[in-house]
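The complex appears here without one of its protein chains, the remainder shown in place.
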Amino acid sequence: MTETLRRHRGAAMIALLALAAALALWADINAGYRSISLDELGQIARGTAPASLAYTLVELRLPRVLTTLLVGAGLSLAGCLLQGVSRNDMADPGVLGINAGAGLFVAAFIVFVPAGLVPSTVALPLLAFAGSAAVAAAGWRLSVVRGASSPRRLLLIGVALATGLSSATSLLMLSLPDGDYAFVQNWIAGNIWGATWENIPILAVGLGVLTALALYQARTLDVLGLGTAAATGLGANVPRATAALTAVAVGASGLCCAVGGGLTFVGLVCPHVARRLVGPSFRVLVPASVLVGATLMLIADIVSRTLLAPNEIPVGIVAAVIGAPYFLYLLARS
Amino acid sequence: MSRLRTSVFLLAGIAAVALAAGLSLFVGSTPIAPDQVIGALVAPDMANQEHVAVLELRGPRTLGCILVGAAFAVAGAIMQGVTRNPLADSGLLGINAGAAFALALCLALLPGMSFAGVVACSFAGAALALAAVFGAVSFRRRNMDPVLLVLAGCAVGLFLTALAQGVAIFFNIGYALTFWTAGGVAGIRADTLAMTAPFIVGALAAACALARRVSVLSLGDEAAAGLGVAVGKSRALCLAVVLVLAGAAVALAGPVAFVGLMVPHIVRRFVGADYRAVIPASLVAGSTFMLLADAAARTLIAPSEVPIGIIFAIVGVPFFIWCARREATGLD
Partner (left out) sequence: MEPTATPSPSMAPDNEKTAFCETCDRTCERFADAALRGEGVAVGYGDRLIIEPMDVAVPVGEVTAIIGPNGCGKSTLLKALSRTMPLAAGAVYLDGRAIAEMPTAEVARKMALLPQAPEAPGGLTVGELVALGRYPHQRGFGRLSTRDREIIAWALAITHLDDFSGRALDALSGGQRQRAWIAMALAQDTDLILLDEPTTYLDMAHQLEVLELLRSLNEEQGKTIALVIHELNLAARFADWMIALKDGSIRGAGTPEEVMTPAMLREVFGLDALIEPDPWTGRPSLVSYRLAR
């Protein structure tokens, strides 16, 4: 296939994915015990709809649906970057323990800082990011033996850190009163709790900036994928590029963790699906991952709300139940 | 020479177990005078509160620690030998999570089930998890890649843990489950002990009998076959023993990871890599470690208790990372 054809194919696929995301968005808005028709949507937009209907859509559904979309996009971006930087198909913020780090910091905050001292909408994103960054740095540093890291070792160390940090978090959680306990447990299981209109702009702008940064570095990501020696030979500053791209990934996953809790496997599965659709070149892979992440997350949210209605399954559990078998399949195939 | 080393180690180990058991019996969150403890063991008086405490709480707990520690350690040793994977451990390979998931289902759906049933479910869950892990890794492949095994184990573990969490949230048994999930020997009583002890003791005996085969299997499938060992059957037998050990231990004390990882490594430094020595040595070392960890769990934040699984995780994770770094060239 010539290059122009290839480019057009990539663009066409991205357009398709955008369409899929829009459809999923619409389906998620409609999921639940009351569906909203296009007519009613028009009414709400014009302001002629009954107040309760407008409330349902604007105050309840939309924030949650938009947050879900953004969290899926952000985690998928993080996974895509981590996989590129570590040359490891199975990297994911959850697998590498990054989410567990965020979880620990959040739990520590809830345990040790008296309620109301610091507003949680400010503190939790910051803590989630700090925890993510700390674990990412530690995991990276620990996987370097005699100056070289290896993808498999990074995974192993990440898995160890994830296990250890979850244990430490369990320990902290045991000392919580029931109400807080349920909150942290849900947060750890991955529940989009932070779906408020205040958070959405922060999330959207933050992820927008990070995605743009990732796109700017797309060629560097391609070059990094050839291995440290070849990348250095091509003039990439490997340590600096790795650190910068990891920081972008951690930023994205930290932001998403803060509102969505620890969701493992989203960042693993979505970039894979994207890669199957558009190929390994990061100029198309980054946008494709973002769109696939948004779409799959919306679908997971639909499942989490409708499968055992009227009960809700934390969406992180849905993600794990779908993601873990896929991870196993990748292992079996590798 | 190594025979002598092993014997010395075993004797020292038995002495250590005795000492640690003594420590466990005599020291606790509420002080009980030594003569009372001895009195409880020799001439129990059911009216005496302190005697009752010793016989109903400390005694079973001590015995439980000995059995659970030995079980996890030997299970880890066998797995490391059979899968030729220095990082194998029942927790890391998802077996503990399998048992935990089965138990969560029990707690939620059949709360009135007898302990025998709980133990049976535990075995079933452990078997399910192990089957999934092995299935994933040996799919279309002849060799068991050590790293893939651990990764598959973690995926299966995460999957089953997520399911268990779902069950917990759905049936509102979260708090109880978390304490148990973190690993607690505090709940061991005479009846649960009586139920599981035969399984554990039997499996430990079987493990010692299979030690020679484990040694041969650790040389690799082809070498083992060349030495006349029926590879498939032996491996299945060894893994069955692992399942019984891990399943029973998890039913008693909850999922405690890293014991099976750390103990065989430490033991190997003293008695070498032959599993005929490593398995018995892991038995005594595992018991000792468990007793010591339990003592720490009870005294660190007295009168509260730290779940023992957390202590092992906090010690075990740095140990695992150190192992992974050290084995770096071997594993890549």
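Chains: A and B, in written order; residue numbering restarts at 1 for each.
What we mean here is this: contacts are C-beta pairs under 8 Å (C-beta built on N, C-alpha and C of every residue); 3 or more make two chains touch, one makes a residue touch a chain.
The shown structure was predicted, so the numbers you read here are calculated from the model rather than taken from an experiment.
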What shown chains does the left-out chain touch? A
Among A:G42, A:G208 or A:P280, exactly one should touch the missing chain; which is it? A:P280
Touch with the omitted chain, as defined above, among A:N30, A:Q43, A:T228 or A:T306: A:T228
Write down which of A:A218, A:V303 or A:A332 is the residue touching the left-out chain. A:A218
In the complete complex, which positions of chain A touch the hidden chain? 1-3, 6, 87, 146-147, 215-216, 218-220, 222-223, 225-230, 232-237, 275, 279-281
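Here is the rule we use: only the chains that are shown with their structure count from here on.
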Per the C-alpha centroid definition, the whole-Å distance linking chain A and chain B comes out as 35
The residues of chain B that touch chain A in their complex are 87, 91-92, 132, 135-137, 139-141, 147-148, 150-152, 154-156, 158-159, 161-163, 165-166, 169-170, 174-175, 178-179, 181-182, 257, 306-307, 309-310, 313-314, 316-318, 320-321, 324-325, 328, 331-332
Quick one: which bits of chain A touch chain B in the complex? Just the residue numbers, please. 90, 94-95, 142-143, 145-146, 150, 152-153, 155-157, 159-164, 167-168, 170-171, 173-174, 178, 181-182, 185-186, 189, 264-265, 308, 311, 313-314, 316-317, 320-321, 324-325, 327-329, 331-334
